[in-house]
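Data first, discussion second: the structure below is written as structure tokens.
One protein chain omitted, others in place.
In order of appearance the chains are A, B and C, and numbering begins at 1 in each one.
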Amino acid sequence: MQNITYTYQTRPRYKDIDAMGIVYYSRYYEFFEAARTDMLRDMGLPYSEFEATGFLMPVIESHCKYLQSAHFDELLKIECTIKDLPRIKMTIHYRVVNEDEDMLAQGYTKHAFLDKNGNIRRVPKHFLELF
Amino acid sequence: MQNITYTYQTRPRYKDIDAMGIVYYSRYYEFFEAARTDMLRDMGLPYSEFEATGFLMPVIESHCKYLQSAHFDELLKIECTIKDLPRIKMTIHYRVVNEDEDMLAQGYTKHAFLDKNGNIRRVPKHFLELF
Amino acid sequence: MQNITYTYQTRPRYKDIDAMGIVYYSRYYEFFEAARTDMLRDMGLPYSEFEATGFLMPVIESHCKYLQSAHFDELLKIECTIKDLPRIKMTIHYRVVNEDEDMLAQGYTKHAFLDKNGNIRRVPKHFLELF
Partner (left out) sequence: MQNITYTYQTRPRYKDIDAMGIVYYSRYYEFFEAARTDMLRDMGLPYSEFEATGFLMPVIESHCKYLQSAHFDELLKIECTIKDLPRIKMTIHYRVVNEDEDMLAQGYTKHAFLDKNGNIRRVPKHFLELF
């Protein structure tokens, strides 16, 4: 499988800034959510449609390293990548860069697949077919 | 009916601050939610129990005036008041003051009562009995 | 002066949803911020540049009426309008509609103009020239 990559762009708003004048550390995870949601839509399966087929994809682990500060109104590119075909879990990697391609942060989220009864399932076929 | 009043205390966190170094304007509505939720618990009906009886109390209108800035780690008192016995709608009033009793903000939220099918209902009896 | 209007589009994320399964009431104010920030950029004065000229434009009042629920991943259009030339204060009006043009919410924010010392000022000339 080739890497699947998608780049989401955003600008931090007033609501994203903290008392230090930089983007608050948990906002990166909100950017990650926006990036992976738009990636799924771009791959042809909006997350809301995936849910409608009876599945959920909760986050079971999250991680981020903050290398440089991000600021209000600065153009940020959040690049997300899936490197391995998911089986039981799926890992999505993220890099946050600014317009000069300086890397500001990098992280990952791990996801499980649940059916509507909340039981852990293997990744569903119609999801794998996206890859 | 006498006014029902409850005071909730909090300190703004890093996450609540904006690029101007003050509490972001929508966070006051989050403080209002915390205040009215704790008020209901204090009145003897935690909101989660109210929901369990088949009702919801969505916000149908919200308003806030910002008089003075609030800052990181400052002790805030959010005083919420119900002045009138609710019938179809309920209005809750809020005042945000600091330790010196300076008024920083004031606002209100209006709520409807819905049953589980999403239909508007008169305020339920077991709710009125709290007053 | 003609009305100035700008439409910002977004889709509510998981982070925007509340325990009732709909968009949380204070998130509309975050959408309003995104809308007015993009409107200013579109008018030729990104807010970060406006700040760099020594001014701030804090929210002094906010209001929203919620008419219909908004849901996860639904395309929302936030239309913001300035109807009057600002003098001391500026009012921005907002309408939130879905793809079928159903009106979900409407509100406004009022803003003052401050210089860097925090003193209230008339609206600066270089801001008025945008209109």
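One rule holds in what follows: contacts are C-beta pairs under 8 Å (C-beta built on N, C-alpha and C of every residue); 3 or more make two chains touch, one makes a residue touch a chain.
Since this is a predicted model, take the numbers as computed values, not measurements.
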item: Among shown chains, those touching the left-out chain; value: A, B, C
item: Contact with the hidden chain (one of A:Ile60, A:Leu75 or A:Ile88); value: A:Ile60
item: Touching residues (missing chain, whole complex) on subunit C; value: 14-15, 17-21, 24, 26, 72
item: Subunit A, residues in touch with the chain not shown (by the definition above); value: 20, 22, 25-27, 29-30, 33, 56, 58-66, 69, 109
item: Hidden partner chain, residues of subunit B it touches; value: 11, 13-15, 30, 33-34, 37, 46-48, 72-73
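By definition in this document, only the chains that are shown with their structure count from here on.
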item: Most centrally placed chain, judged by C-alpha centres; value: C
item: Averaged-CA centre spacing for the pair subunit C and subunit A, given as whole angstrom; value: 27
item: Numbers and ranges of subunit C residues touching at least 2 other chains; value: 30, 33
